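Here the structure comes first, spelled out in structure tokens, and everything after it is commentary.
In this view, the complex is presented without one of its protein chains, the others remaining in place.
And then chain A:
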């Protein structure tokens, strides 16, 4: 990736995404590695990691569910979706559920306002969600039978 970039620094987002894919999240070691590869300071890499909400700096479950809580979804009941998901996990947002299968994170608009309330599981955007649909989804995730379409 570095070789394909006009300057090494330009490869940073791709490198971080690849590292996150491989490790689930960007741990300190991955952060240092990305810094060394691009010649950016670790502070600069951390600036990027904390700026982009799709990059994660904490350990997460096998699946990450990002529930949109921006305006359109909020109007359509995002808070209920979030509450239900949190209750299912039994831990706070951002933490790994007891089963280790899931982390739920409130998230800014994911561009699915027309299908509010929307959410994203790993790389897949889903919506509109309601209580039943979410219950089904959560059960599939727990049973490891959920597949992205």
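Definition applied: a contact is a pair of C-beta atoms (placed from the backbone, for glycine too) under 8 Å apart; a residue touches a chain by one contact, two chains touch by 3 or more; residues count from 1.
Throughout what follows, contacts and distances are computed from a predicted model.
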item	value
Listed names "ABC transporter permease subunit", "Ketol-acid reductoisomerase (NADP(+))", "Aldehyde dehydrogenase" or "2Fe-2S iron-sulfur cluster-binding protein", with the criterion being the UniProt name of the chain not displayed	"2Fe-2S iron-sulfur cluster-binding protein"
Residue among A:36, A:50, A:87 or A:135 that touches the chain left out of view	A:50
Option touching the unshown chain, where A:41, A:99 or A:135 are the choices	A:41
Residue numbers in chain A that touch the chain omitted from display	41-44, 46-47, 50-53
